[in-house]
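Apart from one protein chain that is not included, each protein chain of the complex appears where it belongs.
Naming follows writing order (A and B), and every chain is counted from residue 1.
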Amino acid sequence: MTTHQHVLGIMTRGRGTQEITDSVATVVHDSGLVTGLCHVFVQHTSCSLMITENADPDVRRDLETVMVRLAPDGDPAYRHDLEGPDDMAAHVRTVLTDTGLTVPVGGGRLLLGTWQGIYLWEHRTRGATRSVVVTVMG
Amino acid sequence: MTTHQHVLGIMTRGRGTQEITDSVATVVHDSGLVTGLCHVFVQHTSCSLMITENADPDVRRDLETVMVRLAPDGDPAYRHDLEGPDDMAAHVRTVLTDTGLTVPVGGGRLLLGTWQGIYLWEHRTRGATRSVVVTVMG
Partner (left out) sequence: MTTHQHVLGIMTRGRGTQEITDSVATVVHDSGLVTGLCHVFVQHTSCSLMITENADPDVRRDLETVMVRLAPDGDPAYRHDLEGPDDMAAHVRTVLTDTGLTVPVGGGRLLLGTWQGIYLWEHRTRGATRSVVVTVMG
């Protein structure tokens, strides 16, 4: 059994999703692991990870629409607004989705379904460089 | 340390929850693992996994009621509706719950609390055969 760890630095371009499946798959490939687990983790509280449908971009667009409803920007009920109207909304969106994801590895590759992609979801309106820690174990 | 992996094929009967605790526990038992982790993963984007109360079926019924509100079928705001009014709603429900779950293993069994059950939650109105990858490591 071995553990491999690699940190990806991902530049986001403001609110929206960015597929990172290939970057994560490369870490798995380079580790040489055949069977085990791959854990992905963002070291931030205003962006998150998500596995969703990778075929029709309208799915991610609709997920954005839903999140705007569940966690509206500039909600007058928020007390935390130091960094602007998207600040608290970004924390809520992160809590409702995932800071970390684990995907099984089998036959040397991520065992994702055909229509599953791994996405980094930036929740701030301004982009940033995001640290994503990938740990492969088995 | 060893890794065991087993794929369960679970037939769903349309929207609703189905307990899979026993199937997962059998994989743990068969692996012979004493202490470690058990990871469960669905290879789909329109069904999900959930740990919730296993005693009163009204809990899952009420969770269904809540999800219908948070992600209504046939919402006119959705652009993605290729497979019907439950298509996009199923993706939203999946993102708000879990594609993967990890449960600790101790003393050779899943360390679930007395009232915790693991459920596969089908979000499409029509049933399907769902692949659930169980990875046991420790």
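We take it that contacts are C-beta pairs under 8 Å (C-beta built on N, C-alpha and C of every residue); 3 or more make two chains touch, one makes a residue touch a chain.
Computed from a prediction, not measured in an experiment: that's the story for all the values here.
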Hey, which of B:9, B:76 or B:113 is the one touching the hidden chain? B:113
For the chain not shown, which residue from A:25, A:50, A:71 or A:120 touches it across the whole complex? A:71
Logged for subunit B, residues touching the omitted partner chain are 1, 35-37, 50-53, 56, 58-59, 61-63, 65-66, 70, 96-97, 101-104, 106, 111-116, 137-138
Which parts of subunit A face the unshown chain closely enough to count as touching? 1-3, 5, 37, 39, 41-46, 70-71, 77-80, 82, 88, 91-92, 94-96, 99-100, 102, 131, 133, 135, 137
